[in-house]
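Note that one protein chain of the assembly has been removed; the remaining protein chains are unaltered in position.
Take a look at subunit A:
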Amino acid sequence: MSTTESTASGIGPVEGASLYTVDNPAPLIEAPRARTKKTPKSTRGNFEMVAWLFMRLSGVVLVVLVIGHLLIQLVLDGGVSKIGFAFVAGRWASPFWQVWDLAMLWLAMLHGGNGLRTVINDYAERPNTRLWLKGLLYTATVFTILLGTLVIFTFDPNIR
């Protein structure tokens, strides 16, 4: 067989004759990653995939919650001029707005916290810097969520 012979596909012919024929097939080699009953459970979870999905799902919900919030606080009824303790008391008298604000708080903080985790992963290269930045981020995120939740649940219109 000539090795200079050209083929339609542009790939040259393979050198040497095949050891196998239809009647003498090559042995089947099992795929190295095939999962069997004996395969141990993966020790890695799907955390990054879940986080990726959460960014998108929370994003869709946040569009409604945040744009609604901006409309109420900054556009309707005189915008920011009307805001004060009395206005807050009026809104949180309704469980509907309490749940709205609670959902917005949790989703936005977790969404933003996870987003910042990505940013830290991208730019902070030294292990120590990463550790400290993430420690600070997680502390601030948990603190803000807990403080906000506490404020919504323990709000007292007759505090004075």
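We adopt the following convention: contacts are C-beta pairs under 8 Å (C-beta built on N, C-alpha and C of every residue); 3 or more make two chains touch, one makes a residue touch a chain; residues count from 1.
Keep in mind that, in the parts below, contacts and distances are computed from a predicted model.
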item: Choices "Peptidase family M48", "NdhM_2 protein", "ABC transporter ATP-binding protein" or "Succinate dehydrogenase, cytochrome b556 subunit" - which one is the UniProt name of the chain not shown; value: "Succinate dehydrogenase, cytochrome b556 subunit"
item: Residues from subunit A at the interface with the omitted partner, ascending; value: 56, 59-60, 62-63, 66-67, 70, 74-75, 78-81, 83-86, 88, 105, 108-109, 112-113, 115-116, 119, 122-123, 125, 140, 144, 147-148, 150-151, 154-156, 159-160
